[in-house]
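And then subunit A:
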Amino acid sequence: QTVGFSQIGSESGWRAAETTLTQQQAKERGIDLKFADAQQKQENQIKALRSFIAQGVDAILLAPVVATGWDSVLEEAKEADIPVILLDRMVDSSDDLYLTAVGSDLVHEGNVAGQWLVDELGGKDCNVVELQGTTGSSPAIDRKNGFEQAIKGHDNIKLIRSQTGDFTRTKGKEVMESFLKAEDGGKNICALYAHNDDMAVGAIQAIKEAGLKPGEDILVVSIDAVPDIFQAMAAGEANATVELTPNMAGPAFDALAAYTKDGTMPPKFIQTESKLYTKDDDPMKVYEEKKDLGY
Partner candidate 1 sequence: MPESDASQPLLRARGVRKVFPGTIALDGVDFSLAAGEVHALLGENGAGKSTLIKCLTGAYRRDGGEILLDGKAIDPKGTVDAQNYGIGTVYQEVNLLANLTVAENLSLGHQPTRFGMISTRRMNAHAREVLSHYGLEIDVTRTLDSYSVAVQQVIAIARAVTLSGKVLILDEPTASLDAQEVEMLFTVIRSLRERGLGIVFISHFLDQIFRICDRLTVLRNGRLVGTETTSAIDRVDLVNMMLGRELEHEVRSHGKIHSGTGGTRLSFSGFGRRGRIEPFNLEIQAGEVVGVAGLLGSGRTETAEVLFGVAAHDSGKATDGDGTALNLASPRDAIAAGFGFCPEDRKTDGVIADLSVRENIALALQARIGWMRRISDREQKAMANDYIRKLDIRTPDAEKPVGLLSGGNQQKVMLARWLVTNPSFLILDEPTRGIDVGAHAEIIRLIEDLCTQGMSLLVISSELDELVAYSHRVIVVRDRHHVAELTGADITTDNMVRAIAAPDREAVA
Partner candidate 2 sequence: MSGLGVFFRRIWPQLLTLAVIVGLISVMFPGFFDISIANGRLYGSPIDILNRGAPVALLAIGMTLVIATRGIDLSVGAVMAICGAVSAWGITAGYGLGATLLMALSAGLACGLWNGLLVAVLGIQPIVATLILMVAGRGIAQLITEGAILTFNHEGLIFFGSGSILSVPTPVVIWVLTGALVTLVVRRSALGMLIEAIGVNLRASTLAGVNTRVLLIAVYMASGLCASLAGVIAAADIRGADANNAGLWLELDAILAVVIGGTSLLGGRFSLIASLVGALVIQAVNTGILLSGFPPEFNLIIKAVIILIILVLQSPAMRTLLVFFSRDPRGVAETEKETVTP
């Protein structure tokens, strides 16, 4: 069986891990995986899909870079009788154009993170700064919305600054530095919410260099659960992270296998767990488990 996999790119450790795991899963199942890296460009993904169709693969995995704009190419795949499974992000096409989607709910992730903060504070006043993902990317938009939903109605929590850190450590650090300066050397800030762990890791360094204690003076909550954040958590420098599992391909292949065997239609959305990790979850152990997954 040949399966084409159109991956967004390799912009973060998390995505590298997803690629590695997909390849592992394919190997275990004896699937011939055709991998195409789109370098963050939708047009490249569409090209890849069309080429897969021209090549006559048996199924296609698609991790869409953006939700819109897939109708016509998905229709082409459907006409060619090639099932398409979406990984980790959704598309806004009609759901009969793909077999199923495996992923987590991005809004939900933001919500979990926000909920944690609400619970942790228990009514104390708190000024939050936010490090957004790349402006315009769906995780940035959804994780922001989810978080804001969670803190809505809790007047003790105020979002005082929000700026993009482009999902990168460097920018996370740089932006945090300026947050600290703009908010009275950080004394004004009680918590940081970062749309991914990488930015949080960068920000933690900035907080330390400003002479403050991340995790105590400023609470740190972020999303993704990459190995490095667990190290920080073990050192008490980060407080919580929401896991986005990179193993999307496992469930996808299972659904595909069932479908090809006897035509079992999987549910249209297979949601992965958005698990919350805190200090209490033995961060070092999780780190050891995760560190070789290609993050």
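These made the cut because all candidates are chains of the complex that A comes from, given by their letters.
Throughout what follows, contacts are C-beta pairs under 8 Å (C-beta built on N, C-alpha and C of every residue); 3 or more make two chains touch, one makes a residue touch a chain; residues count from 1.
These numbers come from a predicted model, not from an experiment.
Undergrad: Among 1 or 2, all from the same complex, single out the one that touches subunit A.
TA: Every other option belongs but stays apart; subunit A touches 2.
Undergrad: What does subunit A use to touch candidate 2 in their complex?
TA: Spelled out, the residues of subunit A in touch with candidate 2 are 9-13, 15-17, 19, 132, 135-136, 161-164, 166-171, 173-175, 177-179, 181-182, 184, 198, 201-202, 205, 209-211, 228, 294-295.
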